[in-house]
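The structure's right below; bear with me while I get my questions together.
For this depiction, one protein chain was excluded, whereas all remaining protein chains were kept in their positions.
Just so it is clear, A, B, C, D and E label the chains in written order, and each chain counts residues from 1 on its own.
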Amino acid sequence: MLSKKRINAVAYEFLEDKEGSKPVVKAMSEIAGSTVMLIAAEYLNSYNGMGVIMGGITGVPPTKVVILGSGTVAEYTARTAIGLGAEVKVFDHHLYRLRRLKEHLGMQIYTSVINNFFLKKELKEADVVVGSLRPEEATCLITEEMVAEMKPNAVIIDVSIDQGGCFETSSMTSHHNPVFKKFDVIHYCVPNIPSRVARTASTALSNIFTPILLKIADVGGVEEMIYAKKGFKNGVYCYKGCMTNLYLSKQFNISYKDIHLLLASNF
Amino acid sequence: MLSKKRINAVAYEFLEDKEGSKPVVKAMSEIAGSTVMLIAAEYLNSYNGMGVIMGGITGVPPTKVVILGSGTVAEYTARTAIGLGAEVKVFDHHLYRLRRLKEHLGMQIYTSVINNFFLKKELKEADVVVGSLRPEEATCLITEEMVAEMKPNAVIIDVSIDQGGCFETSSMTSHHNPVFKKFDVIHYCVPNIPSRVARTASTALSNIFTPILLKIADVGGVEEMIYAKKGFKNGVYCYKGCMTNLYLSKQFNISYKDIHLLLASNF
Amino acid sequence: MLSKKRINAVAYEFLEDKEGSKPVVKAMSEIAGSTVMLIAAEYLNSYNGMGVIMGGITGVPPTKVVILGSGTVAEYTARTAIGLGAEVKVFDHHLYRLRRLKEHLGMQIYTSVINNFFLKKELKEADVVVGSLRPEEATCLITEEMVAEMKPNAVIIDVSIDQGGCFETSSMTSHHNPVFKKFDVIHYCVPNIPSRVARTASTALSNIFTPILLKIADVGGVEEMIYAKKGFKNGVYCYKGCMTNLYLSKQFNISYKDIHLLLASNF
Amino acid sequence: MLSKKRINAVAYEFLEDKEGSKPVVKAMSEIAGSTVMLIAAEYLNSYNGMGVIMGGITGVPPTKVVILGSGTVAEYTARTAIGLGAEVKVFDHHLYRLRRLKEHLGMQIYTSVINNFFLKKELKEADVVVGSLRPEEATCLITEEMVAEMKPNAVIIDVSIDQGGCFETSSMTSHHNPVFKKFDVIHYCVPNIPSRVARTASTALSNIFTPILLKIADVGGVEEMIYAKKGFKNGVYCYKGCMTNLYLSKQFNISYKDIHLLLASNF
Amino acid sequence: MLSKKRINAVAYEFLEDKEGSKPVVKAMSEIAGSTVMLIAAEYLNSYNGMGVIMGGITGVPPTKVVILGSGTVAEYTARTAIGLGAEVKVFDHHLYRLRRLKEHLGMQIYTSVINNFFLKKELKEADVVVGSLRPEEATCLITEEMVAEMKPNAVIIDVSIDQGGCFETSSMTSHHNPVFKKFDVIHYCVPNIPSRVARTASTALSNIFTPILLKIADVGGVEEMIYAKKGFKNGVYCYKGCMTNLYLSKQFNISYKDIHLLLASNF
Partner (left out) sequence: MLSKKRINAVAYEFLEDKEGSKPVVKAMSEIAGSTVMLIAAEYLNSYNGMGVIMGGITGVPPTKVVILGSGTVAEYTARTAIGLGAEVKVFDHHLYRLRRLKEHLGMQIYTSVINNFFLKKELKEADVVVGSLRPEEATCLITEEMVAEMKPNAVIIDVSIDQGGCFETSSMTSHHNPVFKKFDVIHYCVPNIPSRVARTASTALSNIFTPILLKIADVGGVEEMIYAKKGFKNGVYCYKGCMTNLYLSKQFNISYKDIHLLLASNF
């Protein structure tokens, strides 16, 4: 369709800022991470599950939260969980990412390299497990057997579900029917968590898009913008009807063209 | 009924610990306070209300939380709200209570003596208002007009509802039907908030009751316990069928007897 | 001996300050608490035990420290342990003491009422257990079976050892031979921990005694001081050769006299 | 003049360190940022203005500080303002800069992308507004109308004044006559704030220059240093009498020569 | 005069709240303490003194602040000084007051019992010395010789000046002529510091007085209030023309009458 109409299409999750990081992904990760513990709290309350609170009550041990991954989602999940008084343990494959997480949080926190011995032990005791590993590192990390040994009514939130998921047992759900139970463990696998807080999400997005739109007006049009701003060009996945994003071309089996060659051919 | 069966009845919310404070009230206040912001978050999400998150998202102003009162509920509400990244403002009649709150939180925080000028201004801008004033100080504090000027879909949580409430517009609701709207403002007025997290609440209660029951076994019975422990005696509201709690005797119009005279008459 | 020489003797650990608390006990508890984790670290290192560090290393789970009690020793132990990056869990019988501990530390921390279920579970996983309960609450709390299930080379430090100890397996040791092993668990049971840091301890004591000595000079002698200062009088255990401390009179089976009667008889 | 004498001149604000950032600019920004709130406090006191304190007083709402920009000046201004108990709101065009500010401060803080709706609202309520945007982003940001709506005796400090300023109403002042009033708002527009604390500023500068001078001695002279150290070369604006700084050449209309060509021509 | 007119006069600094502490004194101490470091900063800047900043500048040692006393003034001074990045050392006679200060600040801080060895050493190196000891403990604490050995242009702020002062060299000054130099040390000895921030001070006072005035209206007059509220009665120093404050009666040599006897004689 796009191809026929020879449209220029921009995937906003591929846009890049001056530092080369993806602002939309980052903003949505901040929101998802900050929302995750509120979702967990909802499924831990008496009407949905265990009937426990995150923590902070004198004389009552806090709930245990295991976070898989240490990127932006993990960082904001950890910060919220700590703010709610939970006991937080973060696992990741990479030391340098765990170190960066600690620096961003500005406090000492349990971090562990992903290793079956510690991970299995902590999963058995966890009340909440949040999966936020990158797709290439997530696949099948938590096996069916591991989930089967978790506590009844524990809550799994698989933030990576749109990219394959961190749990063998997870499969995509929707905001209308967000959870299912497997091995008596609650699975929340809604792919677009930020839409739970739609106004905040759209403010965050307009924070990013407004300056881009103003810039487009400034330089004289979308076409000009593609030439002018490398970060914007990287977001274009369909240029004059040609698929210019390798990942999508494979996904949908459409032939791929390099955008630089297309741009060069304009001269 | 109790009277006929000549029962000794203990109201656990009147029990006192060694320091003279009421441990059950305190524990339930900790839980209620820690739960309040999770409730607020639920009614701020896209399915129930504004679609905003508490805070912490870079570049998006945080939600505004106004807390009325500065006791245990307020302290735990404030701590959770700050942990979630909200902007918190606490109002109370008493300076020494606000000062104590600041010491307990261990940080600088906006505090204000209740004063119509500042209060009205902040209510107009608030996303969440939590009422946790003591009954004698709460009555009618927030008038209908003040509520009418609040933002559409703002959330009021009236924790003091079982003792009259802080808002002229609030009236008791239940866990099955917890909210109603007035002036387009969401009112949550469920009296027993801790039952939302029933297991945590019962752990907290058994933390208090187990030592008392062991002590009763130790001293040789309830009767002996009443003599032995002043804090326990203060919890007795019905002694051998006689109403010994002044507040309840007035409430239900039953004649009141002083427990000390009754105890003395045993000799 | 004291009795024959008709001496006035003051036990400095019974002295009281204006607030009615015992300054010497408090100062020594601060020092003991701050030292305990350094001792633990010594017995966790490769030459004495497990070869592990308290915590803070990225990707390596921290050591687990269980603290029994929530008074001054516990507070300073917890603060140091957290400062060293350990995972800290505090158990006590009393909610109000746990609450006070949290206020003094100014942060969220795992607290639990002493309850066999949680306590046994945590002891099995602990690397360090510190006992600092009051004598009347400590006796036999941790049984032989509980210690037998602890990890090999775990470290027990029984700060309450001079008043009976918190562990069935502990028995007093000395600075020259400070530890023994039972059930493969290292027991450190030296009663006078502050003498490990003798200069700090003596500065702390002279902070307390110098003003008292100056005051004695001021009022005109020890005799006058006993009349003038209630806190000082409470420290006197031998007045003109008469035993005036009830606890010691029982301990050593010496007849006890009330100091107020003795003082009154001077007129 | 420099040209005639064929002098090599170094502008220390263009020097670069190993990381490519400008150490002199950074150090002066730290000092300016730390000083700004003290200046504001001076103009808020009873002899100069509103007679209010920054904050921290129990029961008295804190003053409101709006910071424009999120670089080093903004970071140090925010840290000081928070330390003084003020309510701080930071606005910037760039999300990644706001994110970095939050990481450096190590705490949650109100951040907003610059957007007329929020900005106007906050300016109306602000007691202090600090402008520290980069010159290319600052120009005319705060218009006359916006200033006209600010509170009487509010304080504007325009740290960017030497590069054009953030406020339409601001114009350069001096340490001898540092403020003027426009629309009843106090404007402080002294370009060289660090000279208020001259000794600290000169220590900070000698921290940077001493190692450079030692290095020059080491390599055998200024000429050699220019070859040896890229960071030093970048600071040279006049090489053997030729203007080698593009910015200055435009400013003063002097013909510009590329320093690399000049250096190459030496061979 | 008051006596002739048979006036009832209330000294607001003697009013007491429910907790028995003096709210006016406390509020004014919070303000004085929060202001002290701003005053110090003013006298440390290049136009008045050393030309140094409080602290926080990377690579530049912070200024040294010595605080004498550990009450409310000291607490707020310390908090502000730490917020500004200074190096803070607190001295007091009483351990329990220093301990309370640490709890209120919620952080580790240098505290020392007042002892000539440490005190002299720190005074020699101090940039700022704040005196806030209680009058009975302050007198002549810092002798002329000690001040003589301080750094040139160091700043002394004697908050206790209205009750005798902590420094032998200090003598009262006014807001119009606030400082003098002795031994080249700047002395700031203005007795009523809070009037520097008059609006904040009057908000703080009206926070206290408004509820009292409302209460007076409520109970039916000042006379009735004296009977009803012990805390209010304690503030009365002149009852129907009779001096009822012992301290003032001695100060001005007016015969003193016990207010309780006067009240009783009304019946």
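Going forward, a residue touches a chain if its C-beta (ideal position, glycine included) is under 8 Å from a C-beta of that chain, and two chains touch if they have at least 3 such contacts.
Only a predicted model underlies this, so the values are computations on that prediction, with no experimental measurement involved.
Peer 1: If you put the missing chain back into the full complex, which of the shown chains would it touch?
Peer 2: A, C, D, E
Peer 1: With the full complex in mind, choose from E:99, E:187 or E:229 the residue touching the hidden chain.
Peer 2: Going through E:99, E:187 or E:229 one by one, E:99 is the residue touching the chain not shown.
Peer 1: What residue numbers in subunit D mark contact with the hidden partner chain?
Peer 2: 17-19, 21, 23, 26-27, 103-104, 106, 207-208, 210-211
Peer 1: In the complete complex, the non-displayed chain touches which residues of subunit A?
Peer 2: So the residues of subunit A touching the missing chain come out as 93-96, 99, 103, 106-107, 113, 115.
Peer 1: Of the residues in subunit E, which ones touch the absent chain?
Peer 2: Answer for subunit E: residues 55-56, 58-62, 82, 85, 87, 89, 95, 98-99, 102, 108, 110-113, 118 touch the chain left out.
Criterion: only the chains that are shown with their structure count from here on.
Peer 1: At what distance in angstrom does the C-alpha mean of subunit E lie from that of subunit C?
Peer 2: The separation of the two C-alpha centroids amounts to 37 Å.
Peer 1: If I count partner chains per residue in subunit D, which residues reach a count of at least 2?
Peer 2: Within subunit D, the residues that touch at least two other chains are 55-56, 58-60, 82, 85, 95, 99, 113.
Peer 1: Graph of touching chains, which shape: line, ring, star, complete, other?
Peer 2: other
Peer 1: Can you list every touching chain pair?
Peer 2: A-B, A-C, A-D, B-C, B-D, B-E, C-E, D-E
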